[in-house]
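A single protein chain has been omitted from the complex, and every remaining protein chain is retained in its original position.
Presenting chain A:
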Amino acid sequence: MGYALNIRKCIGCRRCVHACVAENNQSRGTRPGEKIEWIQVLRMERGMFETEKLDHGYPEGLGIQVGGNAYTPAGQVLEGQFHYNPEAVPEKDATYMPIACMQCEKPPCVKVCPVRTTYREGDGPVVIDYNWCIGCRMCMGACPYWARRINVTTPVLPKAEMNPVTHYLGNRPRMRGVVEKCHWCLQRTRQGRYPACVEVCPVGARKFGNLLDPESEVSKILERKNVFRLKAELNTFPKFFYFYD
């Protein structure tokens, strides 16, 4: 399985986040820590190189000049605000980058797990056996994408809102004290369906498919588009690719 996301198309509506919460039986709750969302949509200010600032350098430290546009962001960085609440999206001065578990080929979380409760499944995703997890949270420390969440209390999941179509390694309701994360909707994808986030995306920014099939959408994107992975320098080799047309 492979995933590709067109960051140029994303409008930051966060429908994927809500669809994911509903599909995967995440904890709702209102107390801090009770609400769990696997997907985060990062809102980044559109970096601007202001011309009037160009000759407004100032000395910093021991008289070394710094340009006027220093310390202002530009372009896609893995650093943004996911608590945003605008009237309408997309906002003029912002770009968006959704992130979730990258399902790494060489996952650092798997390496640090002392009980091997988290591991790579043969078809790609990194999964967690919630019944075997001891809640040591080493995997959360090792993840460079902040993809994992700890259930600090018994998840809040009203009966009426529970999704009854579940998978043991996927979206079955979790218990207190274990770690959880995105698993590419195993309960759907193993049945030939798209993950909930792909299905709900109104602009078609999210693409999911079979990397073994050269004709699949994801394979075609990898072949033809400009593709990058996040924090590639860490050698985690995500199977979650970003691209732009």
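The rule is short, and it goes like this: a contact is a pair of C-beta atoms (placed from the backbone, for glycine too) under 8 Å apart; a residue touches a chain by one contact, two chains touch by 3 or more; residues count from 1.
We take it that contacts and distances are computed from a predicted model.
Participant: Can you work out the missing subunit's protein name as recorded in UniProt? Choose among "Peptide/nickel transport system permease protein", "Polysulfide reductase NrfD", "Electron transfer flavoprotein alpha subunit apoprotein" or "Thiamine pyrophosphate-binding protein".
Facilitator: Going by its UniProt entry, the chain not pictured is "Polysulfide reductase NrfD".
Participant: So which of A:Met1, A:Ile99 or A:Leu186 would be touching the chain we can't see?
Facilitator: A:Ile99
Participant: Out of A:Trp132, A:Tyr168 or A:Tyr244, point to the residue that touches the absent chain in the complete complex.
Facilitator: Of the candidates A:Trp132, A:Tyr168 or A:Tyr244, A:Trp132 is in touch with the missing chain.
Participant: Could you please point out the chain A residues that touch the chain left off the display?
Facilitator: 31-34, 36, 40, 42, 77-80, 82, 99, 108, 111-117, 132-138, 140-146, 148-154, 176-179, 234
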